[in-house]
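A single protein chain has been omitted from the complex, and every remaining protein chain is retained in its original position.
And now, chain A:
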Amino acid sequence: MSILRLANVSYIYDGSKKRVLKDINVEFECGILYGIIGKSGAGKSTLLSLLSGLDKCKEGAIIYNEKNMNEIDRDEYRAKGIGVIFQGYNLLTNATVLDNILLSIDISGKKIPNKKEYALELLEKVGIDKEKAMRKVLKLSGGEQQRVGIARALSHDPKVIIADEPTGNLDSDTEANIMGILERLAHEEDKCVIIVTHSKGAASYVDELYALTAGTLTFVR
C-alpha cells in the first residue's frame, strides 16, 4: 500500500505559461528506496517542493497516508510526516549538532523520554560521535553536515524520507557511505526513501528509478 501518491499532478509557476510538471502519476511505498533522475530544469526541485510540502499542489492531488495534502496542515506534515534531507544541508549553523537534532524533535512534538540520549544515538548511527555532536555545525565537514541532515530527518521517525541530491557535494567514498545509510533506512527500518540525484553512482543504489524529463515522469527500472 502506498504511503505517498501523486495523482495527475501538474504545476505552473505564477505568471508563467509553461508547465513544469505534467500530469504525474506515481505511488511510493514503505521499504523501498526510490530514485528520481533528471537534467537541470527538468522539474526535479519543483517535484521535491511539492513532495516535501514546501509548496502547494495546484493541479491534481498529492495523497499522503490516504489524505489529500492540500487538506492537511503542511507545517504539521513537514514536522511529523516526512524528513527532508536538503542538498545544502539547511542546518542551524550557529547551533550545535545536538541542538539541531533536539530542536527538530521538539518541533515534531514527538514524546521521547530521554531526548538527548536518543539524539546522540541517532547521530552515532549516521557516524557522528558525541564529541562532534557538541560542536557547532560549521565546524564539521560537508559529509558530516550531510549526516547531521540525515539524522535530523530521522529524528522524529517519519515514514517518508525525501533527499535532494544527498551526495551532490560529496566524494565517492562518502557517497557510498551516505547511500548505504539511506538503503538501510528503506530496507531495515521500512522507510519510504525518495532521492533526487544527478549522480549515476547514487542512482545505482536505488530499488526503483524514475526519470523526469521536461516535466514528465517515467519509470526507468
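One rule holds in what follows: a residue touches a chain if its C-beta (ideal position, glycine included) is under 8 Å from a C-beta of that chain, and two chains touch if they have at least 3 such contacts; residues count from 1.
Basically, contacts and distances are computed from a predicted model.
When the unshown chain is looked up in UniProt, the name that turns up among "ABC transporter", "Stage 0 sporulation protein A homolog", "Protein-export membrane protein SecF" or "FtsX-like permease family protein" is "FtsX-like permease family protein". Considering the whole complex, the residue from A:59, A:99, A:157 or A:207 that touches the absent chain is A:99. The residue from A:107, A:176 or A:214 that touches the chain not shown here is A:107. The missing chain, though absent from the display, is touched by one residue of A:2, A:65, A:90 or A:177; that residue is A:90. Of A:132, A:152 or A:191, it is A:152 that touches the chain left out of the display.
For chain A, the residues touching the chain absent from view are 49, 54-55, 75-80, 84, 86-88, 90-95, 99, 103-104, 106-108, 152.
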